[in-house]
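My structure is below; once you've seen it, I'll send some questions.
Just one protein chain is left out here, and the rest sit where they should.
So that you can tell them apart, the chains are marked A and B in the order they are listed, and the count of residues begins at 1 in each.
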Amino acid sequence: MALKSVLSAAQFTREDLDRILELSRQIELELQKRKTIPRLGDYVLATLFFEPSTRTRLSFEAAMHRLGGKVISSVGVQFSSLAKGETLYDTLKMVEAYSDICAIRHPVEGASQVAAANIKIPVINAGDGAGEHPTQALLDLYTIEKHCQISRNRLKIAFIGDIKYGRTIHSLIQLLWHYDCELVFISPPELRLGERYIRLLQENKVIYTETENIEALLQCDVAYVTRIQEERFADHREYERFKDRYIVNRSLVERAERKLIVMHPLPRLSEVSTDLDDHPAGVYFDQAQNGLYVRMALLLELLGVKL
Amino acid sequence: MALKSVLSAAQFTREDLDRILELSRQIELELQKRKTIPRLGDYVLATLFFEPSTRTRLSFEAAMHRLGGKVISSVGVQFSSLAKGETLYDTLKMVEAYSDICAIRHPVEGASQVAAANIKIPVINAGDGAGEHPTQALLDLYTIEKHCQISRNRLKIAFIGDIKYGRTIHSLIQLLWHYDCELVFISPPELRLGERYIRLLQENKVIYTETENIEALLQCDVAYVTRIQEERFADHREYERFKDRYIVNRSLVERAERKLIVMHPLPRLSEVSTDLDDHPAGVYFDQAQNGLYVRMALLLELLGVKL
Partner (left out) sequence: MALKSVLSAAQFTREDLDRILELSRQIELELQKRKTIPRLGDYVLATLFFEPSTRTRLSFEAAMHRLGGKVISSVGVQFSSLAKGETLYDTLKMVEAYSDICAIRHPVEGASQVAAANIKIPVINAGDGAGEHPTQALLDLYTIEKHCQISRNRLKIAFIGDIKYGRTIHSLIQLLWHYDCELVFISPPELRLGERYIRLLQENKVIYTETENIEALLQCDVAYVTRIQEERFADHREYERFKDRYIVNRSLVERAERKLIVMHPLPRLSEVSTDLDDHPAGVYFDQAQNGLYVRMALLLELLGVKL
């Protein structure tokens, strides 16, 4: 059954994921033959970014253009909280009148849910505060499937860096438990996975381990790296210690015991070394490109239009 | 005779209004059958918003896209006054070179007139400071015609709230005097209609009454509500008194003696209760949607392209 909206990584069944990954794959193949797949020539996408996120917005807009569709766009901070709830609601009713589908980025957790509950057109959550970023999780999953065939192999997937606050990690693990895989969380003690997600992993019977030692990634198939922020640490020296130890570079990767891919949601600072940019293990630019295919797939799926 | 530009509600003849309402109606009907009416595929609309107004801008851009046209857009505060007149003039000459029609929002009254006087492409005033907002007035009129057939019936139309500063009210009444209707202005004494508009009403032989009593809307066909702002009152208690009394909600509306519709230019605060959102009387979301049809009609009219 086709999706109505994309709000949370938690909403997907394995069947949904199989269907989205397959459609994304077909789109990727098709775009090797031509630049545009004009299926949505009559449709208007509204991108409503209540906080700026150039990369995510341009990715959605490029996806719509590659499908031949139109885009109206608003970037701004006019409505900074759901305390101004009626205004958000009225804005959404207007968007409903003017467009066929909308992608919403909002600083407040749950804003997309509010939107989807109140308007008839499909809503895509393009990031809501500390909450979810489900399209990022889907493109991450697509990248893992493309390079390591998670649907057929038993993978070991490491997350490195800020496991506690990393929104993309929280969304991705909720997709991964539909697959037979093992998770390895590599972080400073300050940045370990929170109780809520630990409980979710246990409920879903996911095998996982936690460690401070970055060398644990050498036994993995995937290293998903995120940035560590200094302000998370009470003790500055602790930050310095981990900042220097948690750098994934070519010399580390080449000691891996299996074929390893390095992923990063971008933008990175120094946690992934540029000496991996043209190394086969460094797939993060491909990962960004995959966002195009996955978002095109979601636009088609939500609008009920066949490829 | 087709219009050259849309600058002021005062410019329209009854014949113009009839033509625009009819074209808007045909577009609304057509959009029930298909999503896009590709008549303007070769045309470029420039939306120049020297002050931000997301709703109005997106409405124009959606209108252009629904007609198959292209949009270039600038939102900013670079040119904040006509004191920088030459710069505005040079910007307009550039826009004339790059686009076929432009919609201008500017904080200074009369900016659109200056534009239209200096460039050859059609100009649409999308709001100029305390001045005019003629496309809002047209969509308001279309909404009244659609729900109450003002062209055939003798209507009683109430305006509630800030009659003194409400730009949309000032524009709309200049359209209404082409019709056989009676106006009722409901406001605190501080916010009564200004002398200038009183004189215009008298010159145009419009029957009107003024009152503080919101119950006067119970004898009307249309209640056009606007927001009351605290800073308009010298005495804070006065504001509190009217703020509480001037709320249009379901229980008030259901006491109406005739079929009553409630309009609002949006965004609203508490002056129209959300319990009217899905009540037949609450037509303000339809009103917003009508903006799409009316702006599409204006784009076709000004570019001289048939539906």
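FYI, a contact is a pair of C-beta atoms (placed from the backbone, for glycine too) under 8 Å apart; a residue touches a chain by one contact, two chains touch by 3 or more.
Being a predicted model, the structure only gives us computed values, none of them experimental.
The chain omitted from view is touched by exactly one of B:17, B:37, B:62 or B:95, namely B:95. Checked against the hidden chain, the listed residues A:35, A:120, A:196 or A:306 yield one contact partner: A:35.
Contact between chain B and the absent chain runs through residues 41-44, 46, 70, 72, 74, 76, 78, 86-87, 89-91, 93-95, 97-100. Those residues of chain A that touch the chain absent from the view are 34-36, 52, 54-55, 57-59, 61-62, 65-66, 266-270, 274, 285, 288-289, 291-292.
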